[in-house]
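All protein chains of the complex are present and in place, except for one that has been dropped.
Coming up: chain A.
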Amino acid sequence: MIIQGLAFYLFSVIAVFSAVMVITARNPVHSVLWLILTFFNAAGLFVLMGAEFLGMLLVVVYVGAVAVLFLFVVMMLDINTLNLREGMAEYMPVGVAIGVVLFAEIAAITGGWVLAPEIEAARAQPLADPGAVSNIQALGNIIYTDYIYLFQASGLVLLVAMIGSIMLTHRTRPGVHKQNIAAQLDRGRTVELKKVSTRGGI
């Protein structure tokens, strides 16, 4: 258990430290890199809890895809880091006010958190033998049975987002040449292929 404890503190200390660095780093690209380190350590915490599937999913989806695109965009922006702090005093009160409101809301919610009685009962039951059923099976048993409608609905939301982004980018502009691969391959015998014997030449 000592190893687990040490690993937990290692992951959580690095996660908190890099999360702080995300908002304090001057260079936006460095911020994104710190954010990636935060994700990575959060994945480590998931694995430590025995939720290895969620941990891997976090790495694949957030670190492997979302953060790459994020980094991509931030690198393309030519941000002048010196001018970033110009309006600091002006925007500070608004920012602090929003932060306080959000924090108060979260505190109110977590303070008054009450679980439904059936969930409370489910929590009191001992967990199924972790060796018998794997992470993925356990998740699948819940997602595809009890929460199938919510699961399908979230799929639909993603589909709508996908169609929306395709519609936004898919426009026909005049004067743009497009390659028609089928037509090119179908142009007949304008080019002659010759079978050349090895070490013989033409």
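The rule is simple: contacts are C-beta pairs under 8 Å (C-beta built on N, C-alpha and C of every residue); 3 or more make two chains touch, one makes a residue touch a chain; residues count from 1.
FYI, contacts and distances are computed from a predicted model.
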Task: Protein name (UniProt record) of the chain left out of view, among "NADH-quinone oxidoreductase subunit H", "Glutamyl-tRNA(Gln) amidotransferase subunit A", "(2Fe-2S)-binding protein" or "Septum site-determining protein MinD" - done: "NADH-quinone oxidoreductase subunit H"
Open item on the list: If I consider the whole complex, including the chain that's not displayed, which of A:G5, A:G64, A:G95 or A:G164 touches that chain?
Closed with: A:G64
Task: Selected residue (touches chain absent from view) among A:I3, A:I23, A:A116 or A:A182 - done: A:I3
Task: Sites on chain A contacted by the missing partner chain, in the whole complex - done: 2-3, 27, 29-30, 33, 36, 52-53, 56-57, 59-60, 63-65, 68-69, 71-72, 75, 134-136, 179, 181, 199
